[in-house]
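Note that one protein chain is taken out, while the other chains of the complex remain in position.
Chains: A, B and C, in written order; residue numbering restarts at 1 for each.
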Amino acid sequence: MPTKPIHDIAASFSRRGVLAATAGLMLGLASISGAKAADDTIKVGVLHSLSGTMAISETTLKDTILFLIDEQNKKGGVLGKKLEAVVVDPASNWPLFAEKARELITKDKVSVVFGCWTSVSRKSVLPVFKELNNILFYPVQYEGEESERNVFYTGAAPNQQAIPAVDYLMKDEKVKRWVLAGTDYVYPRTTNKILEAYLKSKGVAQEDIMINYTPFGHSDWQTIVADIKKFGSAGKKTAVVSTINGDANVPFYKELGNQGVKAKDIPVVAFSVGEEELAGIDTKPLVGHLAAWNYFESIKTPANEKFIKDWQAYTKNPKRTTNDPMEAHVIGFNMWIKAVEKVKSTDPDKVIDALPGIEAANLTGGTSKMLPNHHITKPVFIGEIKGNGQFDVVWKTPGLVAGDAWSKELDGSKDLIGDWVGKKCGNFNTKTNKCLGSGS
Amino acid sequence: MNVMDTRATSAMLYLDGVHVSFDGFHAINNLSLTLAPGEMRAIIGPNGAGKTTMMDIITGKTKPDEGTVLFDGVTDLTRLDETRIAELGIGRKFQKPTVFESQTVQDNLLLALNVDHSVKGTLFWRGSRAESERIDKVLETIRLTDARNRLAGSLSHGQKQWLEIGMLLAQDPKLLLVDEPVAGMTDVETHLTAELLKEINKTHTVMVVEHDMTFVRELGVKVTCLHEGTVLAEGTIDQVSSNERVIEVYLGR
Amino acid sequence: MPTNLSARLCTFLLSLFLIAFALPAFAGPFEDAVAKFANEDYSDTDEAIGVVASSGNKLAFPIISALQDGRLMADPDSKKVYVTGTDGKSIDAATGEPVASVPDSASAVRLNNRLRRSVDAALGSLTLQSPDLGARLQAAQSVYKSHEETALEPVEGALAKETNRSVKTALSEARAAILLFKSDATEVQKLEAVATIKARGDQEALALLSDIGTDQPASVAKAAASAIGSIQSSLAVWSTVQNAWYGLSLGSVLLLAAIGLAITFGVMGVINMAHGEMVMIGAYTTFVVQEVIRTRYPALFDYSLLIAVPLAFLVAGAIGVVIERSIIRFLYGRPLETLLATWGLSLVLQQAVRTMFGPTNREVGNPSWMSGAFDLGQITITYNRLWILVFTLAVFMILLAMLRYTALGLEMRAVTQNRRMAASMGIATSRVDALTFGLGSGIAGIAGVALSQIDNVSPNLGQSYIIDSFMVVVFGGVGNLWGTLVGAFTLGIANKFLEPVAGAVLGKIAILVLIILFIQKRPRGLFALKGRAVEA
C-alpha cells in the first residue's frame, strides 16, 4: 500500500496552525482567569448540589444561605459592604465539589464558603480549603473524627445526637436490646462503632446488639423488617437506632408501618430523618417513632417562629419546612458575621482565629458557642413523629452539649482532642502531648 | 498407523446423515452429500430447502444435532468454530454480498489474504512484494483494478459480488462455498461470473448455491437439488430438471 | 379496619358516657389522680393512668380512651382536666359534669411510647367486655402483652362470658400469660399456661416464654424450654416460606418494572434507557391524582389508585409515543445510538420533573385497602405487597392476551417478525412502532403507580430500577415475555434467599456477578429464541 513519504508530512505540517491553536487556547485560558472580583461587595460561596441525587437535601440549604444573605443585606450588610452570594452546582459529583471549591476561592475570591452535605463531599474539598486557606462552614451531622483549621462544623458530632438518643431510650423506654441499622457508608459505620462501644460500656451484651447494613437507596426492606421483628421478640424491650440515609428511609418506614411494627413495641430512633424526609410519607402509621436532632421545626420559641415566618415569606411558600441543617447554617452564618465584625476584616486567617469563642443565638432559645475544636455547643432534642409530619419534642438535654471532634468511645481517638486556640492543632494526643500528623 | 488409513473418505467434503432443527422445525433432515476434490457442484432448491443452513453447518456457524461432516476426509467440522474452519481452507461467499464497506477494495483483499491472521501478526504486519502482487492479480481477475482505492461501500451490487469472490480467491481456500453469486446481476455480469467460477474451479473445489437456472446450466456441472433439508435429486442439469419430483417441488404441484 | 374500629369504640364510649352522667361525683384518690394529667410530666401522667384505670370509676374509660385519641385536655394553670367528646361537647374529667367550653390555655395531654403502652394496658382490661368484637380481641391481646396481675380477674370474668372462639382463645392466652408471671400461681396452672402459649406458636409466644425468668419451678422451666425449642423449629420452617414469599414479592416488583422494557427492548429491540423515567412519570401521575383527590374529593381517596392506573398509562404512553416519533424512529437499527439518546432523554426528564415538582420526595398515600398486613400461619403478608403481586400478574396476563388476540398485537408481532412483509401487506409499520413503544411506556407508567406504594416518589425513582430491569430482561431472554416472568421471579427469590446469608449489599453484588456469568453461558438468556431469524 502506498505510504506518504516523510518530507510530505513535514510539508503538510502547518506550523502556523499549531501556533494559532495554541495561542488561542492560552488566550482563552487567561481570559477565563481574568474575571475581576468587584471590590464593593463581600462574596460568599455557596457549594451545594442543585442537581443529581443530593439535590433533594442540598437545594434547601442553598436557599437558606441566599435567604440569610438577603436578611443581612437588609440590615446593611457587614463592614459597610453588601454580601453577594456566588452559587455553584457541584451536581452531587464529589470531584466536582473540589473543582468548584477551587473555582470559588481562586476565581471568585469568596471570603467564606457554606456548603457540602455528605462526608465525602467535605473530604473532597478539604485539601482545597487547606491549600488555599479559606473557610468552610459544614452544616450537617456527621461521624466526627475530624478537626481541621479551615472547617467549622455546625452540625452535630456523634456525641451531640447519637449518644443522647441512646441514653433516652435506655432510661425512658427501658430498652435492653438494640438494632443498629444503617446504610453502608462511613457515617453509619462510625456512629455504630461508637454506639456499640458505648452500649457495651453500659453493660449491654453482644447478643443483644444486631448490626445491619444496606446499600444506598435500598428499597426492599421486607427481610430486614422481619429480622427486626424477630430480634425484637426475644422478650427484652428492643429499639432500632437508624442511620439509614435519606432516600432509603421512605420504603423502610412504609414497610415498618405495613408489617405492623408500632413505635410502642419497637421504637425506631433515626438520625437522618427530618421534616424534609417525612414530607414524602404518610406519617400516621409512624406516630411515636423518634428522631434525634438539635432542632425541630415544631419547637416553639420566638426566634424559631420568626425564622419560619420570614423563611416562608422569602420562599413564597407557606408550607416550606425547616430542618436541622438549616438551623446549623443560621448559626454558622451568624457566627461568621460576628467574627468578621469583631476583627473588621474578612481575611480568612483573622476570621479563623476569631471564631472560637464567638457565640450566636440558636433558634431553640439557647446560645451556641464555637469551641476551640471548631465544633459548636448545641442542645439535643428527641422528637416523636406526629401524624402531621412534624415532631413532638419528648425530651431534651438539660443544657447545651459540647461537640466532640474525636469520639471518646473509639480506641483510635479516645486520647485525641482538637484545639485550634491553645495547641493550634486539630488532632492533639493528650497522652503523648504531641500533635499528630499533618496538623503540626 | 498410516496417515492415509485414517481417511474415512477420499472426498473433499463428506456429509452423512446430518440433522438440524430449530425449535421443532427440521431445517436439515438426514442430509448426505459428497464433493470430490476439484469438483464444482451446483446446489439448487426452493426457498427453505436448507441450502444456506447447510453452508452454515459446513462453515461451523450452526452445529448439527447429529450426523457426520468431514472435510478432506479427516477433519470433523462439527467440532470446530468458524475461524478454525476458515483456517483449514474453506471459504464462503454470503447470499447477501458482505464486504467491509468502510474500507477500500484493496484493503478488503488485503484482509482476505491467506497470511498470518494472529493478533501479533497483524499488529506488526508489513506489506511484502509477494502480497501486493497477489492482490494485483486478484484485482485483475475480478476486474476491479481501477477501483482498487475506492471504498467497498461505494461499489455497485455486482462489483460487490465480485469483490467478495475476489476475497475468496485471496483467501485461497481448498473449498469455496458460493451462495447465490449472481443475484441481482445483469446478464453480461452473470456470464462473466460463470466464466470466473469456471476459471477458479481449475484450481479449487467449489460448491455453488444458485437459483438462476441459466447460470447453473452455463456452469455445466453436476447439480444437487435440495428439498426440505434433504437431497431430492442429483445429476446433470438436464437430468435434474426433468425429474418429476423436482418439477413438483418447484411448481408446487 | 382502624376507622371502623374507632367508630364502634366511640359508640361504646358514648354509652358509658351516659351512665357516667347519672352518677354523683365523689372526692378521693381518683380526683387527685385526674389532676395529675395537668402536670405536663410523663411520670405523673403514667401514675394517673394506673390510678384512674384501677379506680373502678365509670369515668375511667372515657378519660383513658380520650387520652389515647389526644382528646384529653388539661389546663396547667387551673389543674383542671377535660374530656372532649367526639361530638365536640366536653365534660370535666374529675366530675363528669358537662362544661360549656374548654379554656384556651388547655392543651391535649401528651403521650410518649411508654405512656402509650400504659394506655393500651389500661384500656385492655377496661374493654375486655366491650360489645365490639374487634375491641375485645385487641383488648385481650394487649393484656397478653402487658400480662399484669391486676388484669387476671377481668380476664377470667370476660372468659366466662365470651362466646366468640377467636376472642376466647386470645383471652385464654392472656390468662395463661398472666398466670405464668404470677408468682403465687400453682405449678399446675403454670404448666397449663405453658401449654396454652406453646399452642400459639408465634414470635410473641417465643418472646413471652423466653422472658419468664429464673424463679420458676423446675418443671415449668423445663416445659418452657421444650416449648421454646419446638416453636423455634417450626418458625425455622416458616422462615423459609417467608423468604419464598419475599422473593415472590421482590420478583413481582422487578417484573413490573421490567415488563414495559420487555416490550420496547424485547419486542422492538429498542434500548430505552429512559424506561425508568416512564416509571417515575407514572408515580408522579399518581401523586397528582392524589393531590387533586385530597383537595377536592377526599371521599374518593381509596379509589385514587384505580383512577391513577389508566391515567398513568395514558400519560406515560403518550409521552412514549412522542419520544418514538421525535427521536427513536430516526435511530432504528442503531441500537447503541438509541441507548445514548435515551440516556440523554432520561437526564432531561429527571431534571424536568425536578424543576416542576421540586427535588424532594412527594407523598403518595396508601389507600386503606393497601395498608396493613395479615398473618398467614407464622408469616406476615402485607396488603400492599400482595396487591402488587396480584396486579403484576394481571398486567402480565392482559399484555399476553393483548399480544395474542388483538389486532394491534397481531400487527406488532407481524412487524417484529418481518417488517417488509408486514408493510407490503398494508400494515402501517410506523404507526405500529409508535403504538408499541407507547404500550411499553404506558406499562412502565402503570408500574410507577404500583411502585409509588412502596418506594420514594422522587426524580431519582426511575434510575434505581433501570439496571435491575435490564438484568431481568436480559436474564430471561429477549423477546420472550414468559422469560421475563421467570427471570424476574428467579432473581427475586435468589436475592431473598441470599440476603439473610450474605447481607443485602453482598447479596446484590452476588446476583450481578451471577448474571454476568450466566450471560456468558447463555448469551441470549434463559428462554432464547433459536434459529436463523435471531442471527439476522
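Going forward, a contact is a pair of C-beta atoms (placed from the backbone, for glycine too) under 8 Å apart; a residue touches a chain by one contact, two chains touch by 3 or more.
In the analysis below, contacts and distances are computed from a predicted model.
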Worksheet item: Which listed name, "Multiple resistance and pH regulation protein F", "Urea ABC transporter permease subunit UrtC", "NADH-quinone oxidoreductase subunit B" or "Formate dehydrogenase iron-sulfur subunit", is the one UniProt assigns to the chain that has been left out?
Response: "Urea ABC transporter permease subunit UrtC"
Practice prompt. Give me the visible chains that the unshown chain touches, in label order.
Written response: A, B, C
Worksheet entry | Hidden partner chain, touching residue among A:Val44, A:Leu61, A:Leu83 or A:Leu96 | A:Leu96
Worksheet entry | Options B:Thr59, B:Gln159, B:Asn201 or B:Thr224, residue touching the unrepresented chain | B:Thr59
Discussion item. If I consider the whole complex, including the chain that's not displayed, which of C:Pro298, C:Gly333 or C:Gly426 touches that chain?
Written reply: C:Gly333
Discussion item. Given that one chain is not shown, which residue among C:Leu126, C:Ala341 or C:Leu403 touches it?
Written reply: C:Ala341
Discussion item. Counting contacts across the full complex, list the positions on chain C that touch the omitted chain.
Written reply: 269, 271, 273, 327, 330-341, 343-352, 355, 419, 467, 470-471, 474, 505-506, 508-509, 512-513, 515-517, 519-521, 523-524, 533, 536
Response to the item:
Where chain B meets the chain that is not shown, the residues are 59, 61, 81-83, 86-87, 91-92, 94, 98-104, 106-107, 110-112, 114, 117-119, 122-126, 149-151, 153, 167, 171
Item to complete: In the full complex, which bits of chain A touch the chain not displayed? Write them out.
Response: 1-4, 6, 9, 12-14, 17-18, 21-22, 25-26, 29-30, 32-34, 50-52, 87-91, 93-96, 98-100, 102-103, 105-107, 118-120, 123-124, 126-128, 131, 145-146, 184-186, 189-190, 193, 213, 215-216, 410-413, 416, 426-427, 429, 434, 436-439
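Just so it is clear, only the chains that are shown with their structure count from here on.
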Worksheet entry | Identifier of the chain whose CA centre is least distant from the whole-structure CA centre | C
Fill in: CA centroid of chain A to CA centroid of chain C, Å
32
Worksheet item: So what's the Cα centroid distance for chain A and chain B, whole Å?
Response: 71
Item to complete: Would you kindly tell me how far, in whole Å, the mean C-alpha position of chain C lies from that of chain B?
Response: 65
Worksheet entry | Sites on chain C touched by chain A in the complex | 42, 110, 112-114, 116-117, 120, 203-204, 206-211, 242-243, 246, 249-250, 253, 351, 354, 358-363, 365-366, 371-373, 380, 382-385, 453-458, 460, 464, 496, 499-500, 503-505, 508
Worksheet entry | Touching residues (chain side chain A, partner chain C) in the complex | 51, 53, 55-56, 59, 172-174, 184, 212-215, 217-220, 222-224, 226-227, 229-230, 233-236, 247, 250-251, 254-255, 257-260, 263-264, 267, 276-277, 279-282, 285, 288, 384, 392, 394
